[in-house]
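Only a part of the assembly is drawn; its chains keep their places, and the rest are absent.
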Amino acid sequence: EPVTLNVVDVAGNLALTQDAIEAFRAKNPNLVSRITFTKAPAPELPGKIRAMQAAGRTEIDLVLTGTDALAAGIALNLWEPLLPAQAAKFPGLMANYLTSAAKMQDLANGQGIMVTYMPAGPLLEYNPDKVKTPPKTPAELLSWCKANPNKLIYARPANSGPGRTFLMGLPYLLGDKDPKDPMAGWDKTWAYLKELNSCIEYYPTGTGAVMKELGEGSRDMTVTVTGWDINPRALGVVPKQFRVATFNGFTWINDAHYMVMPKGLPAARQAVVLELMAFLLKPEQQALTYDAGYFYPGPAVKNVPLSSAPQKSQDVIKEFGRAEYADWIAKQPHAQPLEDKAMVAAFKKWDQEIGSGKAK
Amino acid sequence: MATLIAPVPVTRPRPFFDPAIMLVAPAAAMMVMFFVYPFAYGLLLSFQPAQGGVFENYIHFFQTGDLGKTLGNTMRLALPATVINVSFALAIAYVTRLKGPYQRVLSTLLVVPLTLGTVLIAEGMLTYFGPQGWLAQSLRWLHLYEGSIRLTHNYWGVLISLVITGFPFAYLLILSYITGIDPALPRAAATLGADGWNRFRYIYLPLLTPGLVMAFCLSFVQAFSVFPSAILLGSPAGTTRVIAIAAYEAAFEQYDYSLASAVAMVMGMAQLVIVVAALGLRSLFYRGPVAGGKG
Amino acid sequence: MTGIQSVAVQAARKNEFRQLRLDGVSRQFGGANALDKLSLTIERGEFIALLGPSGCGKSTALNCMAGLLPLTDGTIWLDEQRIDPLPPEKRGFGMVFQNYALFPHLSVSRNVGFGLKMRGVAGAEIDRRVAAALDTVQLQGHATKLPGQLSGGQQQRVAIARAIVIEPPLILMDEPLSNLDAKLRIEMRSEIRRIHRAQGCSTVYVTHDQDEAMAMADRVVVMKLGVVQQIGTPQEVFSRPAKLDIARFMGYRNVLPVKVAQADGSRVLVDGPGGVRLGGVAMQALDAGPAVAAIRPDEIVIGEGANAFAGTVESAEYGGREWLLQVRTAFDDLLYVRSPRNAGVGAAIMLSVPADRVLVYPAQEEAA
Amino acid sequence: MSATILDAGVLRDRAWRALVWGVIAFFLVNVGLLIVAVATNSVATRWLGTWLPLAYTLDWYVSAWKEFQLDHVLVVTVVVVFSVVFLSLLIGVPAAYTLARKEFRGKRLLMLLFLLPLMVPPITYGIPLATVMYQLHLAGTLPGVIIANMIPALPFVILVMTPFVEQIDTNIESAARVFGANTRQMFIYTLIPLLAPGVLAAGLLVLVRTVAMFELTFLVAGPDTQTLVVALYYAVFAAGVRAGQSVDAMAMIYMAITVLWLLIALRFVNPTQLVSRVKEHPVKG
């Protein structure tokens, strides 16, 4: 008997996968009668699922999430374990993932399946009219910033993907003791950020505000990630001719979206959800995730070239994408983002030592 | 029904049963059914910290520098915002209370900001006060001020947004409270020699006190729980790190619901102190009908 | 502080004005004239009563003088100063509102002391004068109550005390005694007169009670539908009402259709039905032909005499100190007679009335 | 009067009025421009530091509408908000009446019960509340969302209305009762009309607060019962790239539905009370 599936997206993932999910329904009318899509901010979702599970009535079948809610759910024990229990449903899963992406699957702790992937950053985006030679190292960035006070901007890491990617990428660039331990191992990073603080006017609380100021010409440079580079230019928030630069020898801090299934679903629904998950990992569906460069590149599995994406998607990426990315992704090392607890601690420390200093 | 009624004792009169008291029952029932249990749950939860003793969360709150500071930050925002809102609302409601051709249009205009929502205000302020916003552009164009305007991403941004939403709120309330006062009273005061200020001071103000206090309390509670605009318009790492952010982070970043409940309880208590003080003040003043005699 | 306002205020405050002049004062409510071209000069020290049926514009007139209602037309002058644009607080008049308008949040004594406080009188002095005023209105024991805890009459007395305590140069009273019992009313009357005389102020006093107007006023202004009908001393108005309306209003309850038989200056002879012929006084120009005669019930005496006619008692009602008889006579309607003794229902009696108490008016007025 | 020298009192009065009107104008102009700025941005293609955008488009509205299935969301929002406003007035006004007029045992406790929901943030009780609602099979349904929203709305109505009730002369109630009105009739025929401005104020404020109530709505809503604010918060706070214009478009839609209600409500009820409207005489220039 076909079921209704409730899909909740807390990562903005539906922009990449909604068509694929609809396709699944169209192909499997005997399994699924209807799929509802809900979009919600990530932090509140675990609370909602907790409430459902406490009442014994789980009504969410599939959650599309980033690393944040994924980790929260793992900590709160909300997710149904998928691997290895259901490994049979996902033959050759790990082998199938892009090499650079495969490690991101580890973060799921067997409770989620990665569906899309973005190497992310840290990258520098700048206005080529104002910045003739972009910095190549953090030190150059600092001296450029000091020479052009208030012209560099980045957002509070807790509220911004590019902000946190920059934060996590610095230890690798500066050669800190332990890039995974923000409290004990990031001495150089914190010192550097404090230095940098002196030439930054303030930290907006969202990447949107950053891009706006950059686009308007109030600022000349910011940190970014692949998606935030391509998509805003495609949307017209940032002028098309703005460029990105990288630091010499930088390490990609990856980002990914996952499919997870809350505990407490009846077996029949679980089966359907697993079917859906497997379906979304197929190359044809993965090709859809190129989208408009929103989570560039998007696909998590191998052998999904841009040419297999829909024409519209190809056009956008041709116009606003950057050829250099493929090269950088291939050549530079990749690292996983901090795990959740460490991330929260890093945010807190940033707030206390960097952000609060800007209080006026 | 007759058979159910006990024989009325003839010797001792009893006040007739006042069914009006039952009118509060549905509201009370609703609160008991849907609020008391969840609230008690949250309260208990706040005494079950992830580690440490029963009061660990509270101790943690007051001993951790940046948590404890949020209380002060919130007060610094909420109190001035409330005072500004209520006093401006009072002054403007007083001036616009008279029936006139434009009174209705004007009061409507003044109430409209209520409907904007924090997001619109935040977006609007970021755009309008932004470095390339209309305000900056006009000032530059008029050669009045060339520097950058810093009215967002700091204390002032949050305060302004609290005023934009909070003022219409207080205004709507106070305007309707003010017009409930019998106009015969200020007129009587005028014949006794009270000028505009004295009429306001001795007639309107005391008669308005119950309403003002209520408007103050509600405005304060609203300002105290400021959250989205503190993030969108403030500097949530610094001066506008309000207590709601602390509670939010505890609950939704650290997923420590116990600590979050404790923070929320502290937040509630802080408001309760102010509100109870204000309500206590109210009971010192006259409360009752605001008509002055016959007719 | 200069300008006409301050002069006027100072003049008013110091009781120095000589006269208050209303000049064509009018007030409309949505097209209807509540007060129509009231012109009146009030000398210092004068006691004026406004008298008229309910809704005739008495309160409106008072409110206009106090400055509570903007005029739609006309001007008000205090000596040479025009005061109608002045707000009430600049006029410095005292007022007793018809509906009291007590401050519900202030105790009785603070209500009474309000005007003094506004005038910056010192606290102790306020206390003293408030206590005296409360004494005057016999409310000593109620000083700390709120108005809501007082009876109707007590509230009214607070309103009186509040107005007199400030010793204003002009005091406006709108039916200030309407809710008091007879004994208290009499006492209050003389208190008000006494204060009026002692302070040398002018008083405009609205009342619906002719006795009160008669007993207290130097001059009476009779109004109807917003228009002044007659201004005169109490005696003039009472015994020589200028119009039939006023006569009716002043208690001339017997209005008899007659024919003018003979007119000689103001002395007339009129014929009633059944061959009754009465001597009377013409109050307005009279043509021969139909007219009406107005006679007060208490001017008719039982017994033979000049100007006599016969009747039968139809009903008798005890009215405290005398009887109110309804007597059937040759006239269509029953005749009201007030008599110290009861003639007994059904008794045939003779009635007589002095010729100068039979007021004759043109008949067309009756229709209007 | 033209040739008079104004005295100090009048001058002070004038200055004061001028000041207040100045503040009003300042406030209205700035808020107005602020709204216009958002409105402009929401229909802008590119707006990069110039006075006006390069070109205009309605695409942001169309895409927001599609992305969030706003037609459905708006219907739900209107139903939820209307029900919450109606029900909390229906239950809250009589409760406020009783609290304002009657003395009875436990009144203080009751006051506390009505104060608390306004003061403790939903974080504290939201999750257990949602649990209860799921257990009662209310969560995910419209009634569930409505009930959850009433928890802060109802006390709010009660607190706002209490001073209004106190203002009304008890004699008028007495008269209604003497002439045969039972409690219900007394409310319908005398209290509600006299309280109209208060009811209006309370209703509008509850409306605004309910439209903005994110947490409780989110926690108890199901996929078919989300309201606009959930979509709006998603647009603002969710991870991922989103153009400012699209957020602005959502914010404009959000504002439109509350403004619409505000205007409808003010069309029928005047925020100033009738008694004063009748008795206050027009002041002549």
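The chains carry the letters A, B, C and D, assigned in the order they are written, with residues numbered from 1 in each.
Everything that follows uses one rule, which is that a residue touches a chain if its C-beta (ideal position, glycine included) is under 8 Å from a C-beta of that chain, and two chains touch if they have at least 3 such contacts.
Treat the numbers as computed from the prediction; the structure is a model and nothing was measured.
Just one chain of each kind is rendered; the file's full complex, by chain label, has copy numbers A x1, B x1, C x2, D x1.
Everything that follows uses one rule, which is that only the chains that are shown with their structure count from here on.
Chains B-D form the pair joined by the most contacting C-beta pairs. Note: the chain lying farthest from chain C is A, by mean C-alpha position.
Inter-chain centre distance (chain A to chain B, centres taken as mean C-alpha positions): 39 Å.
Centroids built from CA atoms put chain C at 90 Å from chain A. Chain D has residues 48-49, 126-129, 131-132, 233, 236, 244, 247, 282-283 in contact with two or more other chains. For chain A, the set of residues that touch two or more other chains comprises 44, 47, 206, 212, 216-218. Every residue of chain A that touches chain B in the complex is listed here, in rising order: 43-44, 46-47, 72, 75-76, 150, 156, 158-159, 201-206, 209, 212-213, 216-218, 344, 347, 350-352, 354-360. Taken together, the chain D residues at the contact with chain B in this complex read 9, 12-13, 17, 20-21, 23-24, 27-28, 30-31, 33-35, 37-38, 41, 48-51, 91-92, 94-95, 97-99, 101-102, 104, 110, 113-121, 123-129, 131-132, 147-148, 150-151, 154-156, 158-160, 162-164, 166-171, 183, 197-198, 200-201, 204-205, 208, 211-212, 229, 232-233, 236, 244, 247-248, 250-252, 254-255, 258-259, 261-263, 266, 270-273, 275-277, 279-280, 282-283. Residues of chain B that touch chain D in their complex: 18-21, 23-24, 26-28, 30-32, 34-39, 41-43, 46, 88, 91-92, 95-100, 103-104, 106-121, 123-125, 127-128, 132-135, 137, 164, 167, 169, 172-173, 175-177, 179-184, 195-197, 210-211, 214, 217-218, 221, 224-225, 228, 232, 244, 247-248, 251, 257, 260-261, 264-265, 267-268, 271-272, 275, 287-291.
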